[in-house]
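Here's a structure for you.
One protein chain is absent from this view; the other protein chains keep their places.
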Amino acid sequence: MTGLPILEISKISKSYGAVKAVNDVSLHVGRGEIAGLIGPNGSGKSTFFDCSTGLQRPDAGTVKLDGQDITGWSLNRIAREGRMLRSFQKTVVFKALDVEENLVIAGQMFTFPSLFSTFGIGRLSKKRISGLRDRARELIKMAGLWDVRHQPAGNLSGGQQKLIQFASMLMPEPKIILLDEPMAGINPKIIERVIETILYANKSLGVSFLVIEHNIDVVTSICQRVVVLDQGKKLVEGLPHDIIADERVREAYLGG
Amino acid sequence: MFSTVIEQIVNGIVTGSVYAIVAVGMTMIFGVLRAINFAHGEYYMLGTFGAWFAVDYLGLSYEASIIVGVLSTIIVAYVVGRLVMQRMVGAPAEAGVLATLGIALVLQNTVILVFGGGYKFFSGGYIEPLSVLGFSLAAQRILILVVCLLVFIGLELMVTYSRMGKSMRAVSQNVECCEVVGIDVPKVVLHTFILGAALAALSGVLTAPVNVSVYGGMGELITFKTLPIIIMGGLGNVRGTFFAAMILGIAESLVATYVGLQFRDTVGFATLILMLMWRPYGLFSTQARF
Partner (left out) sequence: MSLADTAQQIRRRDLRLPLAAILVVVALAAPFIGSRYVTHSLIIALIFMLPAHGLNLLVGYTGLLSLAQAAFFGIGAYAAGLLAVHYGTPFYVNATAAGLLAGACALPLGIPALRLRATSFVMCTLGFVIIGQAIAKNWISVTRGDMGLSAIPKPHFALGPLSFTVSGTTSFYYMALAIGALATLAVWMIVRSPAGRNMIAIRENETLAESLGVPTWRYKLLVFIISAVFAGVGGSLYAHYLTVVSPLTFQMYYSTTMLIIVLGGGAGTISGVVFGSLLFVGLTEALRITPELRMIAYGLCLLVLVFWFKKGFAPVLNRFWDMIGGAK
């Protein structure tokens, strides 16, 4: 965990009218680290995520990915050129498409060098797609979705859809993944499975993570460092068990 | 020179009132249904045809023809509302566009099929000029202005005080919540729709003596005029619609006089497209809603 952090976010602010949703928040994720971001509802976690990933433009502050300033890049450019992927709480999969197709789509923009090259149907294009298909099948096996790979993703359970989403984000060999409440609304059995997958991606594929999560057990079991937001500001930052013990954090959750 | 400008502005306000009465129904329907009613002008046409039929075939007076026009439109609107509009609750925006386009085609061409496509002459109304503040203005135009003001005052009162009005406001703010609270959303939709159609018909009957000619395709023209208005006014925004209608009415009148009559019917959409580039959410709304 030496050298420059993979993701360095400095002094991000974002207001909606008079409401300061995010106020001067800085955060970094080290290379190969799994960092957690927690805070009560309305503490600005999601806005902070959106500002960091290009879905919204921050009013102030900079985002540096692997040493490169990516502030103001669009969501798709950050994903495509920066290889920083993010998940959404509600938007999970392409429901009408089958599992394999979901993963192939996720990999396409990372295999084809330009927009125009995606219109090709020649041999080169076919070779690229079959390469993607092979990788998709590997990831599907790893996620334990082999038997349902030809079913429309929308027919599967919420937990399985989360796994598909997760596998999709691994398609482009990402540097870092930002997860927005990956465990919300899925059953405990699948939680185990998602944790396993996150750890596998982290250890074997070298992917760094920044995770928003409410389930405190999950946070303590996977995160190496935790940042707490409260009312748009950074409250405290530290090791998971220190954070749980911290009086200010308890107050924020109970008093908020 | 100056007095012509004033005259054109006054004419524009009258035209704006006609549009406003049609557009307000359209924007209220959007409020509760989240769907643009592409058939709205057809109810204007139906009202006019109803009145023309009453005067020409039944030999009724103009006053009675207003009632015939509006009532017959209400009957059609009830049927369309039950069969089609209520199904659109919760449907995607595209479904609303396509369904109402379909209704527009059916209504317009049924009327043409029954009454023929040619122009008809509307006799009736109060066309004697009255002199007001030094201007000579046909009584019918003054009537239109007065009715427009009454309609908007009435709508404000209804939305603020009546039960139905409050439900309409509630539905246009949040459909899911209304269902939880027990507001009968399809009923609110039906009532709003019938009210909007009736207003469009009223506008048609009031304008008929001024326009004189009545024809099957007239509704489409009105739809194309009011569509830009409701977008500019901010979809679902009653007051915004009123001002947008006035602005468009005046702009049309000035363009017709100083630029050329043939450009009049393009003013609405040209303004709309320019406005959408500058303020994509409407003149009177600050945030993106639709």
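Labels A and B are assigned to the chains in the order they are written; within every chain, residues are numbered from 1.
Convention: a residue touches a chain if its C-beta (ideal position, glycine included) is under 8 Å from a C-beta of that chain, and two chains touch if they have at least 3 such contacts.
Computed from a predicted structure; not experimentally measured.
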item	value
Residue in contact with the excluded chain [from B:109, B:123 or B:174]	B:109
Sole contact to the chain not displayed, among A:6, A:37, A:106 or A:163	A:106
Among B:60, B:98, B:164 or B:183, residue touching the chain not depicted	B:98
Residue of A:12, A:85, A:145 or A:243 touching the missing chain in the full complex	A:85
For chain B, residues in touch with the removed chain	36, 84, 87, 91, 93-95, 97-99, 101-106, 108-110, 112-113, 117, 220, 224, 227-228, 231, 235, 260, 262-263, 265-266, 269-270, 272-273, 276-277, 280, 288, 290
Touching residues (missing chain, whole complex) on chain A	53, 55, 74-77, 79-80, 85-88, 91-97, 101, 104-106, 108-110, 112, 115, 118-121, 125, 128-129, 168-169, 172
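The working rule: only the chains that are shown with their structure count from here on.
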item	value
Whole-Å gap between the CA centroids of chain A and chain B	49
